[in-house]
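All protein chains but one are shown in place.
So, chain A:
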Amino acid sequence: MKVTVDQDRCVASGQCVTAAMAVFDQRDEDGVVVLLDPNPSAELAEDVRNAAALCPVMAIMVEE
């Protein structure tokens, strides 16, 4: 699985961090998403898919 994020679109809702803490984090200055792991392991796949579905501005792209 390959993950990318769009920081310009991100509105810092934090949904992705709650869904998959090992993969997403937020910038200190404004809470905008930071991608920790662009190639998450298989056991994180479900959480990452959830994060992408929960993101209110579709700023998380997942390639299976």
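Please note the rule applied: a residue touches a chain if its C-beta (ideal position, glycine included) is under 8 Å from a C-beta of that chain, and two chains touch if they have at least 3 such contacts; residues count from 1.
Criterion: contacts and distances are computed from a predicted model.
Of the names listed as "Quinol oxidase subunit 2", "Monosaccharide ABC transporter membrane protein (CUT2 family)", "Cytochrome P450" or "Cell division protein FtsX", the one that matches the UniProt record for the absent chain is "Cytochrome P450".
Across the entire complex, the residue among A:3, A:17 or A:60 in touch with the chain not shown is A:17.
Of the residues in chain A, those that touch the hidden partner chain are 11-14, 17-19, 21, 25-32, 50, 53-54, 56-58.
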